[in-house]
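Here is the structure we will look at.
The complex appears here minus one protein chain, its other protein chains still in place.
Up next is subunit A:
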Amino acid sequence: MEIFQQIFNLETFSSTLRMAIPLMVAAIGGMFSERSGVVNIALEGMMLAGAFIAVVVSYFTGSAWLGLLGAVFFGGVFALIHALVSIRYHADQVVSGVALNLLAAGGTVFLLNILFNTSGTSPSVTALPYWGPFKPTVYLGLLIVLISHYILFFTPFGLRVRAVGEHPHAADSVGIDVEKIRYVCVILSGMLAGFAGAHLSIGVLSVFREGMTAGRGFIALAALIFGKWYPFGAMGASLLFGFFQAIEIRLQGIEAIGIPAEFIQMIPYILTVIALAGVIGRATPPAASGEPFEKGKR
């Protein structure tokens, strides 16, 4: 019973929420991109870039809110590269994503050296203030899920996004500007990933550290798949993954239970594989996801 209390207490649940938010918001970003037909494995890099810009803007302006805005804005700019490469130039979306991840990993360290003359860690900056028990990014993150659900399923824009991702030529034939919708969605995904990065660097922490996203962009992709490309699905999956992380931290060192921490760390990936394999209801990606759209080509 005592062990039970050590593992499941109020702190466990607030920890869950703090760790789920970056996954959730980045997964929603990935959802917009993939729903419109553009695979985005650059979420990791966009998050890292967002985390970095948030710290830089907060450092030079002294305002964490401007840092958050900067991260969202620059996340969008960074995603524009992916949009140009994969929409305008019809390039392989996975290759472009990998390139962006590398660019973010190297570029942030490079700029860290130039701006702060340090290697690895930025100076401490002003972080976002607490709103009650949490940072604002937690509430805003949950709000983003609600708004995204509304946009995707209850607005004409959402309908177009889904149409473009499922069958771009059909959408094109009824006068929808496929490329424009895709541009908007990819940029939106970068903005949301930037927000997720800012949550890490100036929400949870108040510094930037090289590689600080530590694979969260990829876990966000897993959450997106496990959530079957639905906003609430992605939210549920993120909360579940965040919960496993919180539990794993608390289970370590309690020998009575004897589950290796590595096993619990694996769970998100195992669940994703199971979801992809169709064991708990098949996870079907948008039909045109990953395919460049070329007008007039069948």
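We take it that a contact is a pair of C-beta atoms (placed from the backbone, for glycine too) under 8 Å apart; a residue touches a chain by one contact, two chains touch by 3 or more; residues count from 1.
In this section, contacts and distances are computed from a predicted model.
Comparing "Glycosyl hydrolase, family 57", "Dimethylsulfoxide reductase subunit B", "Basic membrane protein A" or "PadR family transcriptional regulator" against the UniProt entry of the hidden chain yields the protein name "Basic membrane protein A". From the set A:L143, A:A170, A:A261 or A:I274, the residue in touch with the chain omitted from the display is A:A261, counting the whole complex. For the chain left out of this panel, the touching residue among A:H149, A:R182 or A:R209 is A:R209. In the complete complex, the residue from A:S15, A:S148 or A:S238 that touches the missing chain is A:S15. On the side of subunit A, the interface with the absent chain consists of residues 6, 9, 11, 15, 18-19, 22, 81, 85, 89-92, 95-96, 99, 102-103, 105-107, 109-110, 113, 117-121, 200, 204-207, 209-212, 214-215, 245-246, 249-250, 252-253, 261-262, 265, using the contact rule stated above.
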